[in-house]
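For subunit A:
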Amino acid sequence: MKTNEVLLEIKGLHKRYDEIIALDDINLNINKGEVVVILGPSGCGKSTLLRCLNGLEKVHGGDIRYRGKSLVNNDVNWQEIRQHIGMVFQNYELFPHMTVIENIILGPAKVQKRDKSEVMEQAKQLLERVGLFDRKDSYPRQLSGGQRQRIAIVRALCMNPEIMLFDEVTAALDPEMVREVLDVILGLAKQGMTMVIVTHEMSFARAVADKIVFLDKGRICEISEPNEFFTNPKTERAQQFLNIFQY
Partner candidate 1 sequence: MGLNWQFITDSLPLYREAAWTTLKLGFWGILISLIIGLVCSIILYFRVKVLKTIVKVYIELSRNTPLLIQLFFLYFGLTKVGISLSENTCAIIGLSFLGGSYMAEAFRSGLEAVSKSQIESGLSIGLSKTQLVRYVVLPQAFSVAVPSIGANCIFLLKETSIVGAIAVVDLMNVTKDLIGMYYQTFEALFMLVAVYFIMILPLSLLLTWLERKVRYAEFGN
Partner candidate 2 sequence: MQSLGISVLFKGMNMQRLLEGLLVTARIAFFSIIIGSLLGIALGVIWTSKSKWIRLICRIYLELFRIIPILVWLFIMYFGVTTALNIDLSGEVVSVIVFSLWGAAEMGDIVRGALESLPKHQVESGKAIGLGFWDLYRYVLIPQAVRRMLPGAINLATRMIKTTSLVVLIGVIDVIKVGQQIIENSRIEVPTASFWVYGSVFILYFIICYPLSKISRKLENKWNG
């Protein structure tokens, strides 16, 4: 699936919160069709990195380029960019006052001004794919966490994004619901969706990733193929990190 066409190019990215350095000299390319999984201990900056890619955090240095266009100057039209870079959050963040279908078509109808019947058709297909078409008129509160998260993924997909960002999307779920969400993401990977995933699910990361990025204290420690990373990490820190997950 992975191609040589670079979609996102991150160069010397720097980000801080007051005095604390959150991201330091991040360099990373994301190619079309590539699945990049970012791993690292809590507070290492992985979510911050993801949020920078969607304009939710201000960047203090370096550059992010999407299809060659810089995303760090002030006149970036994020409204436009975010239609191409979708994001799914840890706590789903569906709009509680809207039904499932209203949540899904809000963006396509109001932002992209697409034809309603066409959007409905696409929403139907996506909902069927995640097995939730029968819940289209439910409110988020009537759904389980796993169902909500699958809807949140559909909501992002319905915008036809070129890249999807997943920010610890299973971290808030009960263990038995993790699988249903990860299966959806795995399905997307098989279809060639470009994705950047932050997760703590190690075996999932190994299964889905084309490339593992290991982050520690705001810096990239290593970038490896998944098999290599999990069997033979290059750095001491990555080794220590992986040890935590083994009993």
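Criterion applied: all candidates are chains of the complex that A comes from, given by their letters.
Methods note: a contact is a pair of C-beta atoms (placed from the backbone, for glycine too) under 8 Å apart; a residue touches a chain by one contact, two chains touch by 3 or more; residues count from 1.
As the structure is a prediction and not an experimental result, all values here were calculated from the model.
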{"item": "Of 1 or 2, the one touching subunit A somewhere in this complex", "value": "1"}
{"item": "Footprint of candidate 1 on subunit A - complex, ascending", "value": "54-56, 78-80, 82-83, 86-87, 89, 91-97, 106-107, 110-112, 139-141, 148, 155-156, 159"}
